[in-house]
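Only a single protein chain was left out; the remaining protein chains are all shown in position.
Right, chain A next:
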Amino acid sequence: MTDPVTASVALGTPGPPVEADTTGDDGRPAAVPRRPRRRRLRLWIPLGVIAGYVVAGLIGPVLARYDPIATSVTDRLRPPGSRLADGSLALLGTDQVGRDLLPQIMQGARVSILVGAATLLLAGVVGAAIGILCGYLGGVVDAVLMRLADIQLAFPSILLAVFVAAVLGSSVTNVVLTLSITTWPIFARVARAQTLATKSRDFANAARTLGAGSWHIVRHCVLPAVASPLMVIATVQLGFVIVAEASLSFLSLGIPPGTPSWGTTIANGRDYLASAWWIATIPGLVLALFVVCVGVLGDELRDRSDPNLSTR
């Protein structure tokens, strides 16, 4: 989670060139008006896919009514493309109690994206606040809070999540809480590093000389510098958070039964891998595609926010 590229963004020092064809990133942005086609695809394809998921999550459950309670045992374990007893077409097949998988996966997308966004918002706000506080104040506050973050980062995050989830019990709010607890140090570290790099820059010193208070400097000098790397980190973390949510739900520690999530659907299909592969495989692929797209988008955003391009 703390690879050199992230660290270089955070510290505001030039990172190594990431790919050979990124000639536009060598410090002369004005000289290269258009990015290479591949770079643009790397931004727009994942963005398009993610937008597709968001739309499916938003309007999918409205279009194809999904009632997690209604089962139809005579239609159970039908392969993708089967006609059901009521005449409807199950495009992605049915699960072990005869529920259509397509609306179930769309409902799952809604839950997963919602949990992911809420977690990142909570962890991001809390993490950034703590990071800026540490970076700006320094001293004992910094030492204590950052060692806490270090200790937590030394702990495998999924193990911590399982532990916290087992203590809190399973509900959507608790999943968000659990995952926020495991994610905040990452935001805090980046925010702290960026604050350290910014607070003594010339423009900040100038503002201070002109009599600006701490709050003014944090708001107008530090916060804008912190925001963009945090956005990048958030994108990268989204993938991890969604996989973590699915893992918790798979272990029945996450989203409670009755609310479909990708993790619970995959867990349901675990015993049917040989006889009804589609129950676990399709949501698994859907989840994998989403996480890969988020990862590519995060990498691309990271490259674009290379400090040589975004000097303030």
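Everything below uses one rule, namely that a residue touches a chain if its C-beta (ideal position, glycine included) is under 8 Å from a C-beta of that chain, and two chains touch if they have at least 3 such contacts; residues count from 1.
Throughout what follows, contacts and distances are computed from a predicted model.
S.K.: Can you pick, from "Aspartyl/glutamyl-tRNA(Asn/Gln) amidotransferase subunit C", "Branched-chain amino acid ABC transporter permease", "Solute-binding protein family 5 domain-containing protein" or "Gliding-motility protein MglA", the UniProt protein name of the chain not displayed?
M.R.: Its UniProt record gives the name "Solute-binding protein family 5 domain-containing protein".
S.K.: Give the residue, chosen from A:41, A:70, A:89 or A:143, that touches the chain omitted from the document.
M.R.: Checking the options A:41, A:70, A:89 or A:143, the one contacting the hidden chain is A:70.
S.K.: Among A:142, A:245 or A:299, choose the residue that contacts the chain missing from this document, as touch is defined above.
M.R.: Touches the omitted chain: A:299.
S.K.: Which parts of chain A are in contact with the chain that was left out?
M.R.: 3, 5, 18-19, 69-74, 76-77, 96-98, 252, 257-258, 268, 270-276, 292, 295-296, 299-300, 303
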